[in-house]
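Every protein chain except one is present and positioned as in the full complex.
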Amino acid sequence: MSGILLFIVLAPLIGFVINGVFGKWTKPYAGIIASLALATSFILGLFPIMSVLNGNIVEHIYYTWLPFKEVAVPMGLRVDALSAVMLFVVTFVSTMIHIYSIGYMHGDPGYSRFFAYLNLFVTAMLILILGNSYVLMFVGWEGVGLASYLLIGFWYEKDTASDAGEKAFVVNRIGDAGFLIGVMFIIYYFGSATYADVFPRAEEVLSPAVATIIGLALFLGAMGKSAQFPLYIWLTDAMEGPTPVSSLIHAATMVTAGVYMVARSNAIFSLAPIAQEVVASVGAFTAFYAATMALTHKDIKRILAYSTLSQLGYMFIGVGIGAYWTGIFHLMTHAFFKGLLFLGAGAVMHSMRGLLSIDLMGGLKKHMPQTAILMVIASLAISGIPPFAGFFSKDAILAHALEFGHPIIWVVGEITAFMTAFYMFRFVFTVFYGEEKVPNLYHELHTHEAPSVMTLPMWALGILSIVGGFVGLHYGGSIPFEHLVTQIAPNTEIPNEAHYSEALLIGVSVTMGLLGILTAWLIYIKKILTAEGVARTFRPVYTLLANTYYVDEFVACCIVKPFWWVSRNLLWKIVDVEIIDKGGVDGAGWLASRIGFLLRYVQTGFVNHYAYWVSLGAIVLSGWYIVKII
Amino acid sequence: MLYTMKDLAAIMPELIVAVFAFAILLIDLWLPKKSKGLNGVLALLGVVIAFGVTASMYSKNISAFNGMVVMDKASNFVGIIMLLTAFASIILSFDFIKREELEAGEYYEVLLFSIVAMQALASTYNLITMFVAVETLSIGMYILTGFLKNKNESVEGAMKYYILGSFASSFLVLGIGLIYGLFGSADLNIVKAGLAHADSLHKWASILAFLFIFVGFGFKIAAFPFHSWTPDVYAAAPTPMSAFMSIAPKAAAFLALLRFLIVGMGPIEVEWTKILWVVAVFTMTFGNTVALFQKDLKRLLGYSSIAHAGYMLVGITAANYLGYGSVMFYLFGYLFMNLGAFAIAEFISTKEDRGTEIANLKGMGYRYPLMGAAMLLFMFCLAGVPPTVGFVGKYYLFSAAVKSHLYYLAVIGVVNSAISAYFYLNVIVTMYMKGEPEDAKPVFNSVPLKVVVMLGALGVMYIGIFPSTFLDIAIHSIGF
Amino acid sequence: MLVEYMIVSFLLFAIGAVGVMIRRNFLIMLMSLELMLNGAGMILIVMSYYLGNVSGQVMFIFVAAVAASETAVGLAIAIMMYKRKGSIDINDFSVLKK
Partner (left out) sequence: MVAIMFFILSLITIGGALGTVIARNAYSSALWMITSFLGVSGLFVMLNAPFIAMLQIIVYAGAIAVLILFVMMLMDRRVLENKDRFNPQYLWGAIFGAGLLADLLALALKFKIDISQAGKNLTINGSNTKMVGDVLFKHYLFPFEMVAIVLLVALVGAIVLSKDDEKEAR
């Protein structure tokens, strides 16, 4: 088993080396080589997963890093229930996206480079999830950052792309500093960073205050990687990368690393209620905030990017309230349907020659029937409509939020669910239904269905988007997924758990989702039906329709428009662009440049002035002691 | 008082290097113009033999010349660092000297004599010997900085280095004078004994003496505010020499500083840790902040070396053996990353013939994939990204600070290394994401340079992944 | 008398330091450096006298020898400067900055 475990990580690395070093020669087969490497990983990964399902923990240590006195870091790989889920999700989704990319990236000059980077990314991600210690996790953490950054800037000829890459790296470094501080604290208190050493002793070693500090530091890292408010700014810019990258890295796998890390550190977070509260609140706020953002955008990839932020917020609610398994559950289902949504968007872009605005699209269903169906499936899943996958996971999170005593978060979550359904179906209805908005556009662009090398992986994800949630059903009194994950990440014990009728909660959730879809339908489909001819012919019906129309108007004028306005002008333009983007990022840059400017006065080029500094140093340092003695 | 063979054994590595330096001095006179390259080979040979001797005598512990010279693990460890640096710099110099038509004999001779001085600096407990050694190596460095005497920048660099270096060493002499006045000797063991039962006034006066001596050492290791020569001199000096002087003199000066602090100033540890705390924080922050605005690779590396001196001061400030050992280990790792980065600076300035502006790195990642990948590695290593040696080194430096309960210092260090990622990253961005220059020239091959770069990359990775042996040696090298 | 002797040597040192910091002529800066070094070296002789210990005088020999060789290199640099720009004003040599 130890060889299999090692080879899971090595297979994509070998792919990376082949495509990276011999890229010139392997170019025509780069995609196939990369996909084969990943498929190998996936298949090999099934063995440890089976073993975990039988109740074992697979852990092998390969060599010991930094063996010095009390701090030794055994480098090994570990598959337990938590990493088994991640392993399955990462290898499966990656394999699908690799296959899809064979079609999508076809003809790109950097074809082999692209696959080399993708393989590098998967290697790092596997190190992140399979590592048996925080140190190894950090290695993977930095590795995925690097790969993501290389992939965002893949089309480096575009200035926006390289800028976005840079931004991603810098914002992530802020988070990474937090993570590193957390890890240093852990090493300081436990004398080790290995999970097997840290978690069993967490309760006896850590006081609540220390646990809170460590938790918050780790969460800062998670905020950077998983793009939580206010460190989310890099994610939307990261959409400059090729669409499969957005799908793989910025939706399905890498961004969930933060959620995984928090769930992994459950022993620490469970000791720190304040840190948990922060995690859940930030998650809830991000979920809501990002959903309002998604309402207004017209660029299909940005809509999906904001939607990703929002869904990540849900996951943080799940892990923040202490029901870690719900967060991981949503992580899994989200990987399926969000991966699919991005691939669908990629297929649309592919056939629309890179056009992104939903204003230009409409009625695409006729030209791309398979994509349309898949997108509807994915949208139903994300909207939380049973029996699609998203329903189970989202419902689990929200139900636990209420049960663990967070009613406000529950309310926010439900409102967000409504908005989610609305913006997703706004997207679906405007793009795939209705009429062509620009006459003859499709004809000129030769819009057609994507090749089957792209649609087949989409179908695979589509099927999982439908059935993937069934592991969250009750089977004989227990939920199998919960049973699996809580072995490793038990729920935080909450005194006086509240009990609510499950049917009612499900009812509310489903209603919210349906309501959102209905609203979108009324606005984007119904509007077309209010042709005046119909109105004149059926006078009594007209009143009804008119009334319905009033509802539309009402919704449009009194709810949607103000909301629109607020979210666009206030939240997006002011908070997002002005405060966070300009104030935060540019402000930091500005401040740094001012400081640097001042400091450059030190280096005037005149040797006299340099001597000033030397003597000033001597004076200040000795003056310090002179003053003390006199 | 007789000096015996034992005394000579203690200065064996110094003697070998010095003998080769004299040999070059003599042989150079008879060499015809076109075979001046032999000087380089001779210098290389000397360094290799001295390396072999140092390594073979590694665990010896000899005190010679009335305690003026000692050979212990620490001096040998630093000796190995210096000789490796010298080895790489000499290899880099081969092409450089040919291209710039420099006087090869004098160049190598001065280089070898400065190595002798550094070896002496690293292996003495006597302040006056330290002073003489510091001056010898400084004079060597002034000369090497000004070696491109047809370039205004080079003359300017030498001039600045000279004035500031002499300025700082005057402070050093002042401090030595005060120490001598207080304890009647410049020998650190006697100073320690005297300081152990000194009254408060004596202690206070010796802190001032320490401060003046620290000006001298701070200048050599480029600590704020004695750093100002660094970027100018690095930019001005011949690139192989910038590489050399960013590592070897620093290593020797750090060891001398450690000896001075641990042995001589041991009894007033509480006080000097406070001073070094402040200096370390300013040094790190200054180096990293100003480096954000650099447009020239060599200047960037100059500021980055200031910042790295700050990180190493963190290890000293921790004042425990983990910290001291980490400094040694960091120096060892720094050797590989910095040599590699400077070699790349040399590479772009010669191969493309366009100087060392960072903008000239454009598209390098694709035109020279192997060199680009190596540079990426060096930058990540300098930024402290795992699994490179930079990460391991910083990890140990900061954990030594944490061990001594200097949490703020550790946090400032971590934040600083996060800031530093930005400008190292900028180099990578330029290499991979800023397009290609229009006037890309065809590739030349310079085997020695590539060898240095590849060895650097190998070292950075290998020590980063399997640091245990090296760590063990480094940590146990400080045994005084 | 110890204090007076120390004050003289410190004055010498400080005046030399001021000279380095305010003069623009390289040669005069060089001379100021000599003053500094001499002032610092004088401490050794003063201490040697008051401690009744001759090693201070020996140390001064080293300082003097080093000062001489330093001056030799400094003068070589002065000649380089003069050859390059026909000036030994340090303000003409301030291209490297920032």
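Letters A, B and C mark the chains in the order given here, with residues in each chain numbered from 1 onward.
The rule we apply is simple: a residue touches a chain if its C-beta (ideal position, glycine included) is under 8 Å from a C-beta of that chain, and two chains touch if they have at least 3 such contacts.
Treat the numbers as computed from the prediction; the structure is a model and nothing was measured.
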Report task. Give the labels of the shown chains that the missing chain contacts, considering the complete complex. Result -> A, B, C
Query raised in the report: Any idea which of A:109, A:407 or A:623 touches the chain not displayed?
Result: A:623
Query - Chain not shown: contacting residue from B:117, B:168, B:245 or B:258 - result: B:117
Report task. Could you list which residues of subunit A touch the chain missing from the display? Result -> 606, 608-609, 611-612, 615-616, 618-619, 622-623, 626, 629-630
Query raised in the report: Which subunit B residues touch the hidden chain?
Result: 1, 3, 11, 18, 25, 64-66, 68-69, 101, 103, 106, 109-110, 113-114, 116-117, 120, 124, 126, 128-129, 132-133, 135-136, 139-140, 142-143, 146-147, 149-151, 158, 178, 181-182, 201, 204-205, 208
Report summary line: Hidden partner sits against subunit C at residues 1-8, 10-19, 21-25, 27-28, 30-32, 34-35, 38, 42, 45-55, 57-62, 64-73, 75-80, 82, 84, 86-89, 91
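Rule of thumb we're sticking to: only the chains that are shown with their structure count from here on.
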Query raised in the report: B-C or A-C: which has the larger count of contacting C-beta pairs?
Result: B-C
Query raised in the report: How far is the middle of subunit A from the middle of subunit B, if each middle is the mean of its Cα atoms, in Å?
Result: 44
Requested in this report: Quick one: report the Å distance separating subunit A from subunit C, using the average Cα coordinate of each chain.
Outcome: 64
Query raised in the report: If you look at subunit A, which of its residues touch at least two other chains?
Result: 600, 603, 605, 607, 611, 615
**Report entry** Contacts with 2+ other chains: residues of subunit B
**Finding:** 159-160, 163, 167, 171, 231-232, 293
Query raised in the report: Mind pulling up the subunit C residues that touch subunit A in the complex?
Result: 17, 20-24, 29, 90-91, 93-98
Query raised in the report: Along subunit B, where are the residues that touch subunit A in the complex?
Result: 159-160, 163-164, 167-168, 171, 201, 204, 207-208, 211-212, 214-215, 218-219, 224-226, 228-229, 231-232, 271, 275, 278-279, 286, 289-290, 292-293, 322, 380, 385-387, 392, 395-396, 398-399, 402-403, 410-411, 414-415, 418-419, 421-422, 425-426, 429, 432-435, 465-468, 471-472, 475
Requested in this report: Please name which positions on subunit C make contact with subunit B in the complex.
Outcome: 13, 16-17, 20, 26, 29-30, 33, 36-37, 39-41, 43-44, 46-48, 50-51, 53, 55-56, 59, 62-63, 66, 69-70, 73-74, 76-77, 80-81, 83-85, 90, 93-98
